[in-house]
Every structure is written in C-alpha cells, then in structure tokens.
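Note that one protein chain is taken out, while the other chains of the complex remain in position.
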C-alpha cells in the first residue's frame, strides 16, 4: 500500500510534466525526401518532399472534390544556413514537420559540386531523420523531381519512389547505394571516396545514370552505369552481373584464323532502362530485336529468369537465340555472373608507397541469350573462362585507370585496407596524395559452370 | 512491537493510513463472557426457547410424539425445507411410534433411543441451547425428551443444490467436464473421487459470525508445506466477519494489499484443476454455497495455463500458451497504446506504408488520438460489460448494435479512424484469450494504464509502463510465494512449465517453488514402453 501510494504520487507528478513530443498525426507534415540545392538568391535551398495523406489511396473518406490538394507538395525555401531554410519552412507550413519517414537525402548536382559535408552532418545530427536513409545526387530540379506525377507501379504511395529501386534489389551491381551514415563515415575517416547514385527524372520515371564521384565532399565527376557497376563489384562484391564478350571457340583459334582477335567488349548502352525494368517489360517484348535488350534485366527481372530456368527445356525462341549463328567463328557470348569473390592484397613497398593487387573471381553461367542449339564441351568452357577473364580484366583496368589517374578518387576503398598496415604512417600521411601513385594490379579469373538450361 | 517503534510509525501512519487506524480496533470479545446455557428439561420450555430465539419463524415446526411403549413424551423440531422430512418420518417418527421395546429408565434414554430405535445413519447428543440452535440452523432435526435437559441431533439435512454439471466459466474441449457445485458435501465427494489417497486432508472449520458457513481446507499431507497450511487456517480463523458468500470474496478478504488488481488466488470450478493443484502441494479452500474452490498459493503463470496444456502434446501446448500469453496478453494490453504511440509521436518506427494508411485514415477525425482511443476503449468496455450482465436473448442484439453498427457509424461520422476500429476489435478478441477469467479484469484495466503512458512518452512510455507493471507484479506474493515464481529465476527447473511447456519427462518433479515435502510426482525411469505402446518409434 505504501509503495502504491508513492507510485500514485510519482505518477501525478509525471503527469504534470507535459507531453512535448506529442502531435497528432493529422497535425504533422510527413517528409518523404529531403532535398538540398544551391539557392538563387541565398547560398542554400531546402526542398522538402511532403506527402499529402488526404490524397492517399487509403483515405476512404474523401471530402468534396478539389479539396484534397496535390498528392505531393514540395515547398522550396532559401537561406544562408540549413536551419534558416527549415525555419522558413516551419513558418510557411501549417503542420509540424516530421522527418521520420525521410528515406532519401537528395542533393542537386550544383550543390554537390560545392561540397556536401554540411548537409550530411546537419542531417546526421538532426534527430528523427533516419540514419539509414539513402544519399542521392540528381541533375533534375528538385521540385520537379518530387512533384512530377509518377508513372510507375509504386505510385505516390509511400513517397519512397526515389529509393524504391534501391530497396527492391539490394545486391545488384549496377546500382550504387550509399546510406547516410556510410557517407558520413567516409567523409570523416577518409579511407575512401564517396560514390553516390546519380538520378534523373523524366516523365515521371526515375533513371539511374551511374554514380557521382566525390573528392572529399565535392563532386568531381561521373561514372557511367557500367563503370560504376565494375566499381561496385570490386568494392562491395555486388552481384548479379551480365557480361557480354566476343567468344572464339577453341577449334577456331587452333586454325589460326583469328590471330589478332582481341575480345571486344560490348558496352551496355541502356543501363538506365534496366533500372526501371518493371516498365520496360512490355516494351521489350514489343521491340525484341536489339541484342542488348534482353541482357540487361539483371536486377529486377532476376526472379523471372530463375523461373525460366526451372521451367525446363523450352527457351524463348522469339528472342536472342536467333541473333547469333552458331557456326560463326566469333560469337557474342553473354555470361550471367551470380557470385564474385574479391580479394585485396595490399603491400607496403616503401615509405608511403603501396602496391595493391586486386584479384576478382567470378562465377557464372551462360545466360539465356546464347544460342541454345550449341552444345559446349569442356574445352569450350575453359576457353570461355580464359577469354572472359581477359575481357573483364581489360575493362576493369580501364575503369581503375579512370578513377585513379583521372578522377583521383579512391572509390574502391583501398584506404580502408592500407590504414591498418601501418597505422602510425597512415595518421601522418594524406592518403589522397599517396593514392594516385599506388600501383594497382587487377587479375580476374572466371569460372563458367554451364548453361542456364 | 515496542512503543518506540509504534511512535516512529505513528507519524507516517497518520499521514497515509488515517482511515485504517479506526478499523484496527479489535472487536469486543463476547465469547469470553458467554455462559453456556443448558437446555431446558421441559418440552414446552424448549419449544418456547427455540421459538423465541428464532423469532417464531414460519418454517420452524414441532412434532410431539407419545410412544405407547415409553412413558415419556418426545418432541421433534426442525426447519422445513432444510431437512429430509421423509427420512424423519420413516426412520424417527415411525420407529418411535411403533416400538415395543421398553427402555430402562436408569440408562440415558436419548442414547438408548439412538442406539436401539432410531434408524438414521448419524446422530449425536447435545446439551446446550447454543448447540441446539446451531444444529437446527444447519438443517438438522432435534429430538427432545420430556424431563431431560439434553437433545438428540438427527443429521438429516438435505439442501437443494444443482446437479454436478459442466463448469460454465472454464470450458474445455478435452478433459473431465464435471464441476464443483454449491454443496460442500458434493464437492468433498468429488475431490475424494479424484484423489483416493489416505493422506488427503479435508479439514473443516466454520467461517462467518452470522453465516457460520462450513469451510474445508483441503491439502495432501506429505506434499503440502505444513507451515503454509497452518498459515491459511490461521487466516481463515482470524477472519471475523458476518458472512462470506463466495470463495472469490474470501480471496479478496484474505489479500493484504487492498488496491491490488491481480488475483492472488486461483478460483476454479474444475475438479481436475483443483486436484492437480493439490498434487503440486497447494491448498484448496472450499466454502459452503460456493461452486468453486480457491487455490492458494497462486502464481501469475497459473492464469495462462489450461488443463488442456497437459492433455495434449507439449509442442502444441507451448504454441497455444504462446498465443495466449505472449500474443493475446500483450496485444490486449498494449495494442491501443501502440496506436497512440504511432499516431501521436514522430513517425518512422513502423513501415511507411502503414504510417501513410494511418495518416490517411486519421485525416478529418475530430478527436486527437488519445481521446479517440479512450473513447473507443470505454465504449468497448461498456459493450462488454453490458453484454455480460444481459440475458442471452438481448445480449446478441447488444453485440450487433455495439460491434457492427456503432463501429461502422463511428468511422463514417469521423469519430474514429477505421484502423482504430480494427485495434479495438483485436483488443476485444485478445481479451478473451486469457485462460482464467479472474485475470481478465486486470488486463482490461491495464490497457488504460498503457494508453496513459503512451500518450505522454510514446513507445518509451510503453516501455516505462511495462517496467512498472512488471515490477509491481514482481513485488506481489501469495502466501509467501512470489507471484512471478517459476517465471523468474529462483528455481531453474520450474521454468520447464512456464512459457514453454516441456515434455512430461522433464516435469517429473513438483514445482520447487512450493517447497513441497515429497518432490517427485512421476518416476519416469520405471516406465517401460513395450512394443504395443502408443508410440513405436
């Protein structure tokens, strides 16, 4: 009884403390994405992507027509600091701004080229913003990006349109993904360079156009989707990945007809299409002629492909199988890699001199784009392994050349591995001075396990 | 307690328990000054005495007999309706009237009557008026003989009682379906039928200054902890009260904390449940006119156990206990609170799709979430309360009006969001997963407590509420046994039958919590599974 009395006294005392955080849901503006831009008059601009719950499909009790307003409101405010921008948002917003659902931090290219660290650190220390939200750089105007009527399955529901592809397939190599906390850490410990997905919006669709590469906190360049896929494969072991190269069967090679044959790499031009693959399915089947089209759907179409495999023998005769004649000497071969093992072997070869040996081992299968009529034997597969490895190696060297010499950005995060080798020296030196001089050797091995059928 | 300690306490007591000081003055001890009155020897005087003390009731009847073979006049006196009149006339009146035997006047005539003439199964000789009155009120008949200041009690009481049938409040799919009834004799017999052990003790005593009801304290000697049995008996003896109607009332009266909402004793109508409890070393208390037994000590986990847990496979039992205890219990207590926490506090905890839906359904609702929840919960409890008391025919209508029409109308009138209606419906259903109805009111009340905390601190408030509730439950004790025993880690072996139900082979011993004398209940090593057993793997 005594303790109960005490408890009631305590409870009464607590009830007088008030509830600061309690705001009814209908009094809150739910921010879906946070956008940063360079202002026109002032240095900064803040654009919030605010979901209008009244407009949602779940609102079964709709009011009079026209009273609901747009599905998304994206007010833009300018100021000299982010807090000033937010303050003005608060002034103009009849509801309390709630960042709890913010799933992406979108920064325009202009702002990114001036440095993103202030944004990152402001958000990171802003309570209520999820630290696992994504960082995205865009070339589209933010208000347009947020408010444009979406024409994808997701609709406006959830407002997570921007990141829905990032969320849908976490493993695919072609999409760069970076979380807020990750970006913040990379800025802070300097063991690598930041690589952020670069998006563009067009007619209600989001196109992922490779990645923006940062030096420190400034954006310095762009990697196209294929290059960023390679970087993702090496740095994060992301899979699956489709790779097409020119394959010369061993018996042809023995004949000596194609001595100088260097396997040409088929670039994939339309990676952005694969990002919005859901949309693409229909178009694909309508066009169905271009050889690359079918190869590209690694990400979102992955499950479908698996289904096809399990279905058994019958292929898709109207599709790519026709395009290559089997008895041609060099056929275009597409491999679908589903596993990659990467190892960094970094050695210190002198004071502030390092040598990095990167070994990448791919494991994959022939994709369904290859001629089904051909039966390959052991020798064919051995040749395939060798030739694919050569082609991949060449490609990778080109990518590494570009990021190391041209952009001078450590997007492969070699610094993370250099750091523990001699941490005293690491603390003394500036890694980004040393990095361009590091010898990077890439070696690739490939193992093709068979055909998908 | 010394005076000094008294002084030290008095300040505190006057501050908090002023009202209780008055209660603690001891009742006047009348028994000490009472003089035992001997029965009057004259029949008429006896009649007059009885009529006077009972206030000339209509159901009190007297029958005078003058046996031809005997010199004396006899008087039978009983209360109509309480006695078996057929037995009385057949085995007392008729033998007296037709007897040819001449009794020796020198020996005690009443005892001689009992031994030689009257053919009832049970009788006793008494001398005092108090005893006479008590026996009369207990429903026995009195036989007076003229000129003798004593009487013969003929035990032929016959109360009206229900027949043994299925307990309504504790229905099971499997297991015995006989339940206790309001008659103590029947209950005692039912218990004896279950446990044919010579060491089953059914100690009877009286309770109630005015009701003088019979109480039976049942336990198994050699299993039950003796000091605890004595403590229970002592408590009942020291309960000086007019009348106790039901064991549930008794359990409330025996509680030390008056503001406690958790049941500290388990009342059960099921014979198998009570006999199992006795076998665990617990004590059952039966009260006259109460169809249930009160089992002490009771633990928190007991209210989530059902007899069926032991009649089915341990895996199934674990699953269903999980449903009841983890999901049912927590949903019913916390779901409204979580609704408040999610709608009233910064979002982002749960999926944005759900948050969107909730936000959409909240648009245009007149009340803030807390009021909305309180409004709907009180409405729900009113409907539950109403449908409990109403006759069955009307009850159905209440449910339909309350559940369907009101819920739908509330949503359409924008008094509540449609997600709230689902929350309330789930709360109402999960309420009923509790296996013993004694725990239900506590759970129904606690949901308001959780809502209150959630309204102030959101999810953190729910954590605080859970902490305080757990601590409170943890501080309770039932006859010296902590309420959370078996669930908290005093005896690791007892955990085998809490949230998880382990195989019976792991539960071969009685719970150590109860400090039983004989610990083993099943010698599983002696078990020989021959080839024709149920399970041949």
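Just so it is clear, A and B label the chains in written order, and each chain counts residues from 1 on its own.
Just so we're on the same page, contacts are C-beta pairs under 8 Å (C-beta built on N, C-alpha and C of every residue); 3 or more make two chains touch, one makes a residue touch a chain.
In this section, contacts and distances are computed from a predicted model.
Its UniProt record calls the unshown chain "GerAB/ArcD/ProY family transporter", which is the correct pick from "GerAB/ArcD/ProY family transporter", "Tol-Pal system protein TolB", "Cell division ATP-binding protein FtsE" or "PadR family transcriptional regulator". For the chain that does not appear, the touching partners among the shown chains are A, B.
Among A:117, A:181 or A:207, the one in contact with the hidden chain is A:181. Contact with the omitted chain, checked across B:45, B:90, B:205 or B:349, is made by B:349. Between the chain not shown and the residues B:44, B:432 or B:471, the one that touches is B:471.
By the touch definition given at the top, chain A reaches the unshown chain through residues 2-3, 6-7, 10, 13-14, 17-21, 100-101, 127-128, 130-132, 179, 181-182, 184-185, 188-191, 416-417, 419-424, 427. For chain B, the residues in touch with the chain missing from this view are 5, 12, 345-346, 348-352, 354, 457-460, 463-464, 466-468, 470-472, 474-475, 482, 484, 487-492.
The rule is simple: only the chains that are shown with their structure count from here on.
Work out the mean CA point of chain A and of chain B, and you get 66 Å between them. Note for the complex: chain A touches chain B at residues 1-5, 7, 14-15, 17, 19, 21-26, 28, 30, 32, 51, 53-54, 56-61, 63, 98-101, 103, 128, 130, 157-160. Taken together, the chain B residues at the contact with chain A in this complex read 16-17, 257-259, 343-349, 352-353, 355-365, 368-370, 411-412, 414, 418, 455-458, 468, 472, 475.
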